[in-house]
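One chain of protein is taken out of this complex; the other chains stay put.
For chain A:
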Amino acid sequence: MTLRHILDGLRWYVREFTGETAYDRYCERHRRNHPYAPVPTRREYEQLRTQHRETHPSSRCC
């Protein structure tokens, strides 16, 4: 395993972990299900996500 592999892996993990890749996945899904509707912009998508968090609180343990 080279350093490049490790860095790539780390970048992949951080992007997945923080949910940064969620937008790309959402767009892909959107294009598949609604091929003719315009894909939401990143800003619109993040607003949707925030809205969702607003009504779905998740517990954090101690």
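Note that in this section contacts are C-beta pairs under 8 Å (C-beta built on N, C-alpha and C of every residue); 3 or more make two chains touch, one makes a residue touch a chain; residues count from 1.
To be clear about the criterion, contacts and distances are computed from a predicted model.
Candidate names were "Glutamyl-tRNA(Gln) amidotransferase subunit A", "Molybdopterin synthase sulfur carrier subunit", "Molybdenum transport system permease" or "Carbon starvation protein A", and the UniProt protein name of the unshown chain is "Carbon starvation protein A".
Interface residues of chain A with the unshown chain, by the touch rule above, are 9, 12-21, 23-26, 28-29, 42-43, 45-47, 50, 52-62.
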